[in-house]
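What follows is a single structure, written as structure tokens, with notes after it.
Complex shown without one protein chain; remaining protein chains in place.
Letters A and B mark the chains in the order given here, with residues in each chain numbered from 1 onward.
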Amino acid sequence: MDTCIEKIRAIGADLLAKGTVEKVIGFADGSIPMATRPMALTSDKDVDKLVFNSVCGLNLANYVSKNSLSNKEGKIAVVAKGCDARNLVTHIVENQISREQIYIIGVPCTGMVDKRKIAALFDDEITGFEEHGDTLTITSASKTETVKKADVLRHNCRVCTHRNPPVYDVMAGDPVEEQTLDHPYEDVDQIAAMDLDARWAYFENLTKNCIRCYACRNACPLCYCPTCFVDESSPQWVGKGQNEIDVTTFHFLRAFHCAGRCTDCGACVEACPMGINVRDFTRKLNKDALELFGWEAGLVLDKRPPLDAYSPNDPNDFIK
Amino acid sequence: MTENNIKIVAFLCNWCSYGAADLAGVSRMQYPADVRAIRIPCTGRLSPKFILSALREGCDAVWVSG
């Protein structure tokens, strides 16, 4: 992945210099180690600011929306991992953007690391992070740790089966090998094995630390509604406080709004300041979308999502 | 809500089930009185929010019928 960045920069500089695109959206270094931030470049002189490493956990499709493109700007290029590209496809399928408006710089991705797992190895603040191939070197004031990247991958990257972008204009590197999994939905099945009360307790425990900051919603490229249901005040569908039922309602509906659209990019979990694995909700829906409709979001441009289209073959055994 | 006084919120489509409920009424058919009917213009008008709202306000079950 270290070599990709040179190519991303070269492609970005070329696109901007030729005027093919007006902006390049990519990752740049953040202000602390192990943090990257999204960045929009308008000049080819700035391309050296672009980075791509194992801590680019956010989803850049989030920064390309109807609003950001509405004023007839030129094309926008987006540095897209497998999941980002799938979310761009979802945007196109849902008529948020048109295919002509974006230029996808596809990046083959070998996964992002779980920052909380790394932080757990240290007692003090991390001051340095370096990546060489599959090895990560992390330093703090007291010690230096070397870990294999595969050991600290995020869960959604461990179970990712679409590491290469399904749709792209140019690839910044050779495609990586896709994973094949024996039990892709092991986590969902584990919850499903519990009885009803245990499941309810599990989810109540899961969301008990939620502070309702809505970072999961804001990080999600699918959440582009002008007014989110949690912000609606007449009628007010869900209370704004810490009441556990309000919290559960929020998480349930947030997840359900992503049904058949979620690409399991993990940006929601990445953004959560409390370390809540909100993917426990969306994973179940992804599993159902796959099992009931044979659907995985964001792979093709010419098919409607399952909850958006009718087919005589749709499962209907739940209807009396 | 006690065991023998349950509340079922029924979202009935104006053109289908609401008509059926009306017909059941004028035909003097007997059926349990646990159902509280809410008429909606079409089941397509129903949002998942409605179902959650009904549960949140303390109903025992939700029935959606087109």
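As a working rule, a contact is a pair of C-beta atoms (placed from the backbone, for glycine too) under 8 Å apart; a residue touches a chain by one contact, two chains touch by 3 or more.
By our rule, contacts and distances are computed from a predicted model.
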Name per UniProt, for the chain absent here [options: "Peptidase", "Ribose ABC transporter permease", "Methyl-viologen-reducing hydrogenase, delta subunit MvhD" or "PBP superfamily domain-containing protein"]: "Methyl-viologen-reducing hydrogenase, delta subunit MvhD"
Contact partner of the left-out chain, one of A:L136, A:C157, A:A255 or A:I276: A:A255
Residues of chain B in contact with the chain not shown: 1-4, 6, 8, 15-24, 27, 29-32, 34-35, 48, 51-52, 55-66
Touching residues on chain A - with respect to the absent chain: 188, 191-192, 196-203, 239, 243, 245-246, 248-249, 252, 255-256, 259-260, 281, 284-285, 288-289, 292, 307, 318-320
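Assume only the chains that are shown with their structure count from here on.
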Chain centre separation in whole Å, for chain B relative to chain A (CA means): 39
Contact set on chain A toward chain B in their complex: 229, 237, 245, 249, 252-253, 256
Complex interface listing, chain B residues touching chain A: 48-49, 52-53, 56
